[in-house]
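Shown here: the complex without one of its protein chains, the others still in place.
Chain naming follows the written order as A, B and C, and within any one chain the residues start at number 1.
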């Protein structure tokens, strides 16, 4: 089950993966944690069926896909779930998000004689729990979580069960689901927790509800128990959750439901809103306007864009203008650096007949560095379209993310580099026109109609939780 | 270049792959053939950059992706290109297609004392060439080809150059292209040959023309020389070529140009024709009809279907109803047999919001066994659509292919099993209605407007080349 | 250098191996620890020359071969050297020996909130050092060592240099050596520390002296500095060292010098003493007595036995009666359990011509379980000797070792099982006579002529350091 869940969530992290199961050994009257982790995709790390079916047995399990593009990703000690044996038994942890006071915590703990095994911020949670004066595991973890700040959606495996927790601002999604009883029996219901509901679909589990911001769940033989995190750093009554709006724009899968809404629905709305704000109208009967997506991430938004355009009478046509090769895996040998164009060609090819002589509108979800977009435009030009208009279903990304989205440094962000001058970005990309979705329209299109308090820090620079003085967006990875 | 070409042609064979290069050793004054072959995808077999850049050097190269789902695929001796050293030097061969008189040839050759290394039909060509009385390599190969029957698109590496050949009926595609001179120099033009033009795009080569049915090309330092195969078994003047229509329907990539036309254009036409023949009309204002494709293979045809439907005023909506996981690779561990549904879930997930309560039209390119279609329908039902209508852009597949398409035995073909009773197939798949494209419409939609002489044997049972008595569709693999 | 040293010390541990190097990064102004560890032999784990020469660069290094036959050997977390990053920088540790108060320490540390990564006793030393209030690394380590009991010969890599330490009783050997200056320059002398001097020979280093029991050495740019461990548990002035006599009997290599004497010299003396105590005299002129060794471990002792026998006029002949296959590696597939005889045949074969009709004396260094000896005797019987006399250059092993020698549990020791009844053991082995070397003769034959205070606990049950109440010989491995 965990294997298939990780597989469904592969898009959230392709760097490394791992599963830990908790197996009760009757003869030894204790639990054993079975661990398998490795660098690579889920299907690479878990190639061995025997391993999966024999070695990873047990009554409960957690898994984690690691997402990171920085150097320390090569440190195998950083692959999660982290597993420890401490005074109160075994503990395994999978963490989605980033802590903003990690450097401070690490220094404090080290000065107290703690040895860190990894350079990951997630390890701090384990040491804090191990040092708690509480005797129950869940209270030790609560203790620990009330000392950390920032973004965390956690799954924790204990000897007796599972613990799930989500930070008070609810930056990252986390959902609770249930497996149907096997073979028609009424007993044997099992609960599941995952970042996105698409992991429930693959195993036939039903979505119950989101784990609430600031909630801690204990799942064991008795069922599910809910508690509330009392945080020193956020006034839960006064403040609102700040779910990451970029999950809707790009990160989550369109077939998932997060923060209370289907992702594909939001994404289609973003496409529509973009068409309202920045349509491309034919300049006469001979001007054939075709709209293409960058497969697969902007497919849904592109559908929305086309629908809205035609509703407005713009008479545009949806086309498949780019074919994506899905065989480009981790081990694919890239062409040399001096031929960047070639590089994008290993991933995309144009459907020339669909583009030649047309006014082409390309819809993408976001522009980060701009490098791929630039090459993609160059590739499209070879198919000899009349014009190329670039439309983006999000505002310009100008600020780093401290809560777990792996954006590059500010200087590498094209919108930051070009000083928010959209004309300059358009020029750099080589397109005829470029339009981003406005912030207002973005918030209006997201669930809540502008009333929700999404985290939009990467666009606006307004950070719900200020990082510690020494903390930087990349800190956890840069030790 | 060959590596990237194989990568672009990965869809034509995922079983095994190999590259052979011809390197001139000045100190030894002879050519050495460098070989690397293995079971798996191109990116798996050629993981090692050093290998690619150091070990596989040379002035000419050929590559081959093997396509087979039968047992003998595990025989490593069957991985192409085949390489031999014989009286006239080195020879390497990559073969797309299937010979129909292989069993007869094999018996004759064995009785003459020939030892076969593989169970592949392609090996016979090499032995025939080695036994030719001709002294020039190209004539030895011509000799050999005039003794074999069936389908072959061949690339052959010799000490001095390349040979390409296509059988007189031209069952499989084969195109000739040219690389632009490097660094603006006029010298150094290089020719390339590939099954599909998408392999040219990735390396920046330009399409020149198709290798003609019955043509043999010699490419060396002097350029390209063309010859004609004199066959004992086909009257080239009287008979017409029989290109495989299934290449248009499913096998080739939509961004390729084969048999003189862009594949995506043909595929869009097939979708339109299907909408003309078998539309699904809303039964009132409340009946929302959504059309979905089975990603990615039927995406283009689905676009055509939707365009035509709306042109006819049917007011249907294109939707993304299925999300495909592209991480399911060779090493993916499948769920146990008793949960087939689960199996399809590892590859596809539904976008529930887009399907619930809707009349769903699912467009697919073909139905072979019917197993996947059945599970897909079951999966769609879970999203609670009002109705499900299955539309197929090809006629029912009822007969085996002797020319290289790896269909299962007749008994496993659902259309054959159900005795062409479409109602019965619909019932088995669990859909409300099922419609195939008619043969007439198919031929009318393909280039030539019905005047071309495509091979449609898998639908019609009319075989342009009768296989030898003992030969069966699976023979080459089943020895 | 470390690689070759580990290779020379391969006999001390075949389970797993690892190297850690300390490399100064000028641009970052800090040291980086490069680590490579793995399960298997030195030549298996370090197959990759590039790894050894590129990835493992630096100015100092330590390595460790792991020796264990228990289950937890499969826990990769237990492979040494252990590496940690803590408040005072990096630290890597290689430990030979076993701590006797590990369980007590572990419980104390865990109750204080410490998380253990491995199940190895050696990890406790690192946590104790990390928690020390001292600010200098060497003092932190001293602090830690003064809290542990039992056997330890340690090498520790720090950012600036190396630390070596040996427990106050000096159970395990540890020697200090020096590399000659390269290229005739006077500067650049480098110090080396190893369990046995054979590791110095392979790299051309010169033996200086043993690290003394209770000594701690700091090796850095300034040279070597020596300190004394103040232990709470041993009165260094009053008590004498207790080096392990089994190192002389079996464990160390014959070409090493340990505890101040050449191993081969001691071993030859043991053979001579055994011949004095338990000679096998020909029973007449027709009785040909041949003496054979169990290659390679008892070769030297056998030479001594033969020399002494002939000196006494017994007229015995040294023969090569057993050929050992040196290709039996870790991956060798053993015959099924029901043919134990077969098993010993994969490792040994008899030289029949040398044994047939002879009175055979087989000299071995020790008998542990007795299983191999029994099968060896059975194998020898097939060569049809007249009689078989088994001679052992050590007393019967009856007690577990708490100081790092991996003997099985008491019940599995044949001498324990048979209640010290040598006749019964002889019967079980199937030999005509069996004689062990007496304890008195053993001590008399070892350097010191009986005046030294060797640890003989495995023979006598007299333990120099009592293990903690809960501690057992296998504890460190059995967590």
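Operating definition for what follows: a contact is a pair of C-beta atoms (placed from the backbone, for glycine too) under 8 Å apart; a residue touches a chain by one contact, two chains touch by 3 or more.
Computed from a predicted model, the values in this text were never measured in an experiment.
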Displayed chains in contact with the omitted chain are B, C
Of B:111, B:221, B:411 or B:449, which residue touches the hidden chain?
-> B:111
Cross-chain touch to the chain not pictured, restricted to B:12, B:66, B:95 or B:127, is B:127
Chain B positions in touch with the non-displayed chain are 84-87, 110-117, 126-127, 130-132
Missing-partner contacts on chain C, residue numbers | 3-4, 7-8, 10, 41-44, 46-47, 49, 52, 198, 201-204, 253-255, 262, 264-265, 295-296, 299-300, 303, 307, 317-320, 323-329, 331-333, 335, 342, 345-346, 349-354
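Throughout what follows, only the chains that are shown with their structure count from here on.
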Steps needed, at minimum, to go from chain B to chain C via contacts = 2
How far, in degrees, do you have to turn chain A to put its CA atoms on top of chain B, rounded to the nearest 5?
-> 180
In whole angstrom, how far does the Cα centroid of chain B sit from the Cα centroid of chain C?
-> 63
Touching two or more other chains, which residues of chain B qualify?
-> none
